[in-house]
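FYI, not all chains are in this one, though none of them got moved.
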């Protein structure tokens, strides 16, 4: 079992896109995710990690995808396929339930919610890097959705920008096992220093609480 | 008189911080700005440039300073003097009149409002560069406030990131002539390809309309 340890002063939990559209029954994308997410208990695991982090007073950051608003893309000359899809499906539509964070994952006072991003990486064209620096953070524990798009993009950017990343492999999901494999077994191992289970990271975080006493 | 010409396809107007707190009577910073802004007719000039751009169908972008919200700075380990000042004075407080854009400058459908920035540059930690690229923009006409802080910072970043800048020297203001001089005569000439009057830029933009006919 991987043994990971964290220094609370420089470590943060990064929660990626815990929107109803992704992780709640009735969400626009849930039906495509629920196979993998049900099998690995993604949502309960995400909650366990979040609660463990809060209890240990590890700083919590949110990286959120742009919420669809009318007029977002009409004037663009250049658009990536994933942005076209967001336009067609109006994913995370602003002002709708699907574009709200699932209630158990609501940001709490003191959490940092980064500016919404336009593609897949929580770092691109946002203040996430700035906010992490303002809080002295160098290490990230990453949970959330979707493994091979926003999560992998954010992990890749984190490594490119100098952060040390722990990926929690059963607190994420994709549409299929093949996509999970591409993200978790093929690509992310090049960029994340540790790829662990929820149990492993929760145990490690819990030990921080004890050392406080 | 400087002669400047623009290709509509690759040129945008960038409006910086037209908040009530800056340019409306009763705004938190207006009393410190009104000496310079009154003398050079900053606000009417800004409006003339904006209206000329709209008429010529030049794309309009907004670069806006972060609106103060409670909890913004309490957890930061590192903070710059200008950010401390924003914290103390609650400049552009979110949800208040001071944090609203002055009515004549309200964004119109099709305008692009970039994500709010945390310090002085409209480019830093925002999607301004992305949005400009998505619209194929390479040249910026810059108006707004404050000449030696947000305006100069945004012009400097624009040049660093590869944009060609026109600065409209009587559609901006600072607290004093000395600060205007530092921005407009000492620093910005190194980064902006043209520094023009409102009349010059409005004439140039108006000629674009005629060439459309």
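Note that the chains are named A and B in the order they appear, and that numbering of residues resets to 1 at the start of each chain.
Simple rule for what comes next: a contact is a pair of C-beta atoms (placed from the backbone, for glycine too) under 8 Å apart; a residue touches a chain by one contact, two chains touch by 3 or more.
Since the structure is predicted, the reported quantities are computational estimates derived from the model, not experimental observations.
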For this file the homomeric complex, of which 2 subunits appear, totals 4
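The rule we apply is simple: only the chains that are shown with their structure count from here on.
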Per the C-alpha centroid definition, the whole-Å distance linking chain A and chain B comes out as 34
Contacts from chain A onto chain B in the complex sit at residues 59, 71, 74-79, 109-110, 112, 115-118, 124-127, 129-130, 133-136
